[in-house]
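Missing here is one protein chain; the remaining ones are kept as they sit in the complex.
== chain A ==
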Amino acid sequence: MSTVQARGCPVHQGRDDRKSARLADANLAPAENARVVGSFAAGREILRSSKVRQAGAGAEMVDLSRPDEISFFFLDGDQHRKRRAAVAGLFAPKTIVTRHRAVMDRTMDSIIASLQERGAAPLDELSWQMAVDVAAEIIGLTESDSNVNLAKRVRAVLDSSVSHNPSMLKKLLFRALMMIRVGRFWKHDLLPVIEARRKEPKDDVISYMVKENYSRKGMIMEALSYGGAGMMTTREFIVMAAWHLFEKPALRERFLSGDEEDQFAILEEILRLEPVASLLHRRAVEKTDSTTRGGAMAEDETVCISIRDANVDEAITGPCPFELDPDRAKRMKVVGPYMSFGDGPHRCPGAQVALHETRVFLDRLLRLPGIRLEAEPDILWNPQIQGYELRGAVVACDQG
């Protein structure tokens, strides 16, 4: 797919550089009862309100009376704040530089070595390895037989957990298969860490869960939530950013010659146009007041904040919102990713981690002798996570 002119900014005749927008427009499915909010200001106000709760993504089915069995994604208020605070340090800019950066470099060394040996490889396989290794360090999944096997086992659980299985028989088979896959993950990856951390706690999510006496179910849920939230999203984003950079030589040149700040600006602008998560649902537990149009909520009302719309809201992007312009955020004095990592108490804790690992990945990959995108990805829609998936991209480089 290449840049399309037709849907560009009508006033400024700007380009539409988005690759995922058409597919998203055709497939996005906000919850049935939800009012869609597309304004950045209103969305931000709602997400920051203390009167709203998580909704959608199965939030209504979660048993909040057992907080030790559910991911903090579904918690709100004090319980949520306490859990976020306990792991906040794992995501701090300083921790990224002093600790996670080494994991990123090490993973990239092995990805590059294996790519050079093979000559070509599926890009989403490489980006998955990076996403898994980095998230695994944060979660504490460090006692597996190998990181490649860990990546395979997590992929088996997460990728299949979002597939459609309409018939009853298929559903039963699917459930049995899932139990086996989750069982393998528990036995080979989670249990060894739990035992190790009981003896000697470290600074990671599993040590925290062990200290707080999480149930087996709670530990599996939390570890897999991090997997879904941190690994699947980053895998797609790395491929999307690579696709843009392979396709646009001037942008690639700027990326490779720029300093870290400029590289981040480029990546954030790509993420603004191609947000991996598209919709955030919230329900108001009481009426909320607002000075922003569309920002007020009635008691019990559910809204669906459209990240895609908020990210191209001209009030905050300035003109030509569909154009890839890495200088935009600085010019507009806004955070670069706009709404792509959400906002408010549930804002993605892994935002900086994801941007760093994507930067490290692409900086190393794009400097490889003979590097090229041999096959462009197919862009698919995953209805369960309401986001795009890029499959089939192949990168090749000089062998040696």
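In the analysis below, a residue touches a chain if its C-beta (ideal position, glycine included) is under 8 Å from a C-beta of that chain, and two chains touch if they have at least 3 such contacts; residues count from 1.
We adopt the following convention: contacts and distances are computed from a predicted model.
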item	value
Hidden subunit of the complex - UniProt protein name among "Sugar ABC transporter permease", "Ferredoxin", "(2Fe-2S)-binding protein" or "Succinate dehydrogenase hydrophobic membrane anchor subunit"	"(2Fe-2S)-binding protein"
Which of A:Ala31, A:Ala120, A:Met178 or A:Val335 contacts the chain that the document leaves out	A:Val335
Which residue of A:Gly89, A:Gly183, A:Gly318 or A:Gly370 touches the chain not shown here	A:Gly89
Touching residues (missing chain, whole complex) on chain A	48, 81, 84-85, 88-89, 91-95, 97, 333-335, 343-345, 347, 349, 351-352
